[in-house]
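This structure is in structure tokens; I'll ask about it shortly.
Apart from one protein chain that is not included, each protein chain of the complex appears where it belongs.
Presenting chain A:
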Amino acid sequence: MSVLFRSRQQGAQQVKISGLRRFLMFWVHHAQQCIGSLGELARYPFASLMTMAVLGLSLTLPATLYVIVKNTDSIGANWQQASEITLFLRQELSQQEVQTFTKRTELAEEVDSVRLIDKEQGLAEFRQRSGFGEALDTLTDNPLPNVLIVVPREGYRTPAAAEELVRKLSAEREVEQARLDLGWLQRFQAIVNLVRDGFLALALLLCIAVVLIVGNTIRLNISSKRDEIMVMKLVGATDAYIQRPFLYTGIWYGLVGGIITWLATGALLWWLSGAVRNIADLYDSQFRLNGLNLTEMGVVWGLAIGLGLVGSYIAVRKHVSAIEPR
């Protein structure tokens, strides 16, 4: 509908184009502007690629950190499952009492299995492993206690439940001391949490940086097209119409930048995987780095596109409306 001339209808209505056709044309024009902005990028391939690379590489760091945190989480989970409780039994217990206690513990509902390492066995093991063999011969008495290794049943292996079991077992008359080696696990968890929090903060900062970089690039694009924008406004283009190609440019930045993130993250993990395999082999572990899975790749891509769009949106909001024809 014309603003100034009530009797004059807007062109597209005047030529009697059906609502459906006009709806389709709206999308056709969107597609044209979308392809058009790609063509615009192709005219300055080096500059475009640089912006895309900045976007992609900025996201590579958080993506790689994410992969590392994800992998350490899975290590932590493995170790947590294997938690064992070590019971040091009183010295003065007789052989009979030790056997009874072992049986009784094994029957407890929280316990999956028990393994007794009696003092003789312990001494033999110690002699063999420590290298103090001959020095130990001088001992007249065996100083080691009987040790019972308790493996909690599935469901009692979380730190909290295992701790509860330790409390219960250490209350037993026969037990001198009960130890659940959770300390190092908790420390490890704390370090993982620290890395994760640091990675979140870093990711946030890098995302903001990406938005600013894209925004600034789009701002430069806008000011280099100042004259064109003025002409378009003079012939009746709305801000929304003028903005659209720039928004598509932001989307293209994100689209290609996201792919650069995949490639760079993949390359970085491939580079690290050798070192990780070395460490894992030294610990007799089958552990291997897991890269980004399909969903995570999708998230990275979506994030890159979103950041490109947000950056360009901020720029066009501010700068397109500021250009007025003179």
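What we mean here is this: a residue touches a chain if its C-beta (ideal position, glycine included) is under 8 Å from a C-beta of that chain, and two chains touch if they have at least 3 such contacts; residues count from 1.
Rule of thumb we're sticking to: contacts and distances are computed from a predicted model.
Asker: Name the chain not shown, per its UniProt record: "ABC transporter permease protein NatB", "ABC-type lipoprotein export system ATPase subunit", "Cell division ATP-binding protein FtsE" or "Cation acetate symporter"?
Answerer: "Cell division ATP-binding protein FtsE"
Asker: Which of these, A:D73, A:D112 or A:E228, touches the one chain of the complex that we don't see?
Answerer: Looking across A:D73, A:D112 or A:E228, the contact with the absent chain belongs to A:E228.
Asker: Just one of A:R129, A:R173 or A:R326 touches the chain that is missing; which is it?
Answerer: A:R326
Asker: Of the residues A:V3, A:L107 or A:A171, which one touches the chain left out of the display?
Answerer: If we include the chain that is not displayed, A:V3 is the one touching it.
Asker: Just checking the interface: what residues of chain A touch the absent partner chain?
Answerer: 2-5, 8, 10-12, 15, 17, 21-22, 25-26, 28-29, 227-228, 230-239, 241, 324-326
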